[in-house]
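I'd like to ask you about the structure that follows.
All protein chains of the complex are present and in place, except for one that has been dropped.
In this document, chain identifiers A, B and C correspond to the written order of the chains, with residue numbering beginning at 1 in each.
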Amino acid sequence: MNEHYERYQRHFTLTEVGEEGQERLTRSKVLVIGAGGLGCPVLQYLVGAGVGHIGIVDGDQVSLSNLHRQTLYTSEDVGSDKSTVAGAQLAKLNPMVKISSFSEFLNLELALKLFPDFDLIIDGTDNFDSRYLINDAAVITGRPFVSGSVFRHEGQVSVFNYQEGPTYRCLFPQQNRPGFGCAETGVLGPVTGVIGSIMAMEAIKVLLDIPGVLSGQLLILNTLQWTSSQLSFSRKEEQVALAKTRVSHLQSFTHVK
Amino acid sequence: MNEHYERYQRHFTLTEVGEEGQERLTRSKVLVIGAGGLGCPVLQYLVGAGVGHIGIVDGDQVSLSNLHRQTLYTSEDVGSDKSTVAGAQLAKLNPMVKISSFSEFLNLELALKLFPDFDLIIDGTDNFDSRYLINDAAVITGRPFVSGSVFRHEGQVSVFNYQEGPTYRCLFPQQNRPGFGCAETGVLGPVTGVIGSIMAMEAIKVLLDIPGVLSGQLLILNTLQWTSSQLSFSRKEEQVALAKTRVSHLQSFTHVK
Amino acid sequence: MEMNLKYFGILSEITGRPDEWLESPAETVGELLEELNEKYPAMKLVSCQISVNQKLAERVSVLREGDEIAILPPFSGG
Partner (left out) sequence: MEMNLKYFGILSEITGRPDEWLESPAETVGELLEELNEKYPAMKLVSCQISVNQKLAERVSVLREGDEIAILPPFSGG
């Protein structure tokens, strides 16, 4: 209890946290999908903040080209499973947090199995297929999710499916056109640091009911000029319904199998 | 050379970096004062980016109440010197970077001895005395410095003494009134994550001559609303001159001793 | 009608600028998009959304003098 008080000391003097808020963080469960450039700061700050249970889903292994921005890994970890290495490092950071590592790439079955066990989902993935999948599974299981993404020197953050708010599909309906990830386009480490830290802050706001959650708001940040804009958008029931059609696919798929 | 190419792969496709920029980073030397909430992300991203030589100045030891926001340390490190632990962890992150740890609190003599060996100084300290000291030593030795600070949910970043630009004193003339640090006021980890990452980005912009350096501009960010403002200010020669009076103090002090 | 266009992500590379003032006869978002697709053919290849004065707009949304129009693609990197 003394360790609890000392470790979270900087939270107790904040009106937005305090002892009650810290208790709430300790009871919270957050699932982080993608332990890459965005996932690393999210994981570090949520584990540091004392979120009770953190799940990590990532099927990838550490590579040398990750290290400039993925701050949970070292050169010795190259080739090892990200979720395992991240889990071990985070346990050393804060042994009071329960950490579950899933060394798998997310698919719909895994998502529908895992999401109900967590209060909040974090989308730190690096491709559109995963982003739509997380959206759809979050809608089906009724979970809010914090979503962040980067393109070169720009980043976007929003919180979807939060208190009947709009979903990812309400903002970006699925289209069959190419997207751009970090591997193809390049990125500087601090860009993912800024966006991942913003995502961690939004997660804490959601968990503690702090006003100003980026729900129905897309934050867009340019890290060369440090200009930011926020664009508002609304829930579209036909796009929410679209997410749910995934379940019928899965059910028929499971059935056929 | 293969490791070099693979490790910095995400930089080579960026027009702002490329092979030439990477070469420049490798030749750069950056001194980070303060390995705390702001210093940790700065160090992680600059070491990740392959800055050739990183110096770390911090006379503090790791405490439990640091861990929620100071992501280079683990529970096992409590009681150890921050600069030593940080140096060891960063060497594992990128063995290609030369790292020098100074387990001392900065004073004017140390600053005047160290600053000339580095191209850029980072102020990630947590008190006004250090901030004015860094400013004055940077002015005396002709070094630019990136300065960041936080107060609860707000943060400020600027680059001072850059290409004859304004200094910290030009923005905030010294006044004998109280300031507020993290220990007294509390802070959430992601706030230092955002501001520290912004500082790392500004450092890379300075090292690579990327346009848009926050010189003569103070960026102020509110992490609850994600509103940002930039305020412009100019060099004031009488404030710059004030910084230089420090040297005479030191000289007379050294003489008397 | 003159409008203030802002290009995000890959669009600032396609158009070669982060923003521009455009004199256009377009009366709706859809008409403006058609004009832009002609001016910048590569834009057709990119999935993007349009906001007018910081609010997500539809293709049928009506434009007014001085509107701030952002053209934003989703980002996927992480």
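Here, contacts are C-beta pairs under 8 Å (C-beta built on N, C-alpha and C of every residue); 3 or more make two chains touch, one makes a residue touch a chain.
These numbers were taken from a predicted model, which means no experiment stands behind them.
Undergrad: Taking the whole complex into account, name the chains on display that the unshown chain touches.
TA: B
Undergrad: Among B:Gln44, B:Gln156 or B:Thr223, which residue is in touch with the absent chain?
TA: Of the candidates B:Gln44, B:Gln156 or B:Thr223, B:Gln156 is in touch with the missing chain.
Undergrad: Footprint of the hidden chain on chain B, which residues?
TA: Against the missing chain, chain B presents residues 34, 36-39, 124-128, 131, 148-152, 154-156, 171-172, 175, 177-182, 185, 187, 192, 218, 220, 222, 229-234.
One rule holds for everything that comes next: only the chains that are shown with their structure count from here on.
Undergrad: Indicate the whole-number Å distance between the mean C-alpha point of chain B and the mean C-alpha point of chain C.
TA: Using C-alpha averages as centres, the distance is 38 Å.
Undergrad: What's the distance between the Cα centroids of chain A and chain C, rounded to whole Å?
TA: 29
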